[in-house]
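One chain of protein is taken out of this complex; the other chains stay put.
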Amino acid sequence: MAEDIVLLAAVSILSACQLAFYAALVGKSRMKHKVIPPAVTGAPEFERTLRAQQNYVEFMPIFLVLLWTAGFYFHQETAAVFGLLYIIARHIYFRGYTGSVQGRVPGFLMCLAILFLLLLVAVVGIAGSFLKQYLDLNIFKKMHKMI
Amino acid sequence: MAEDIVLLAAVSILSACQLAFYAALVGKSRMKHKVIPPAVTGAPEFERTLRAQQNYVEFMPIFLVLLWTAGFYFHQETAAVFGLLYIIARHIYFRGYTGSVQGRVPGFLMCLAILFLLLLVAVVGIAGSFLKQYLDLNIFKKMHKMI
Partner (left out) sequence: MAEDIVLLAAVSILSACQLAFYAALVGKSRMKHKVIPPAVTGAPEFERTLRAQQNYVEFMPIFLVLLWTAGFYFHQETAAVFGLLYIIARHIYFRGYTGSVQGRVPGFLMCLAILFLLLLVAVVGIAGSFLKQYLDLNIFKKMHKMI
């Protein structure tokens, strides 16, 4: 068990560290632009930095659910690679958004594409597990035999 | 193991897709009401849509923790049914809130009631596991024998 999920655990920790790092950058931007807590409005650059981090927060449970189900029911290594790509795409998104409003688009589209791929393999994996359990069919083995 | 949690995984994915769908609706409402990012204020309908989605985000870790502990320590099928009801209740809440401020109340009360039921069975399940582990008592078996 522990070995079947260690890559997912490592990617999750990396992503958590990235999110914490962005929270620190929001704090730094607060000081730079003199936005005293609990205010959440002020200089446009601060507002963009805050929104970029908030968007990560909003998608964090979605990302973690898809990463773990894809990794557990489909293939751990595949999910872990998608997870690393997601972390890179989040970085492109964050850098882009803090730079300009338009700059958020490329990174965000990358994030969505990776989440969609994770969803796809997660659904395939879970469907396979359902068929195996409730219909006593093992699709993956049958496909393997056919090839 | 994989079979003991496949329904929880499926419900989690459904919920994650729902949350992503609401994030898309917030984006659509932004365009409709011309609320340029990173602004989070504007037309009342946009603000209600945003708050409805934000409320889901806030409760997502609570929901996932309760769903998985209830399903793992009490009974998977029970937890999965509550999870599906929660997704329906969230939909009623979202539709209601985007319609009017008062419209958020019925759906929200349903969400809270379901979360409370999940908490209840999760605590029962975990208490049973504690007793079994630390006091070497198997409550569930004893109850079964008495009946």
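Letters A and B mark the chains in the order given here, with residues in each chain numbered from 1 onward.
One rule holds in what follows: a residue touches a chain if its C-beta (ideal position, glycine included) is under 8 Å from a C-beta of that chain, and two chains touch if they have at least 3 such contacts.
All figures in this text were calculated on a predicted structure; none of them were measured in a lab.
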Which residue from A:3, A:77 or A:136 sits in contact with the chain not drawn here?
A:3
Hidden partner interface residues of subunit A, rising order:
1-3, 6, 9-10, 12-13, 15-17, 19-20, 23, 36-40, 53-54, 57, 60-61, 64
Using the touch rule from the top, list residues of subunit B that touch the missing partner.
1, 40, 44, 47-48, 50-51, 57-59, 61-62, 65-66, 68-69, 72-73, 97, 101, 104, 115, 119, 122-123, 126, 129-130, 133
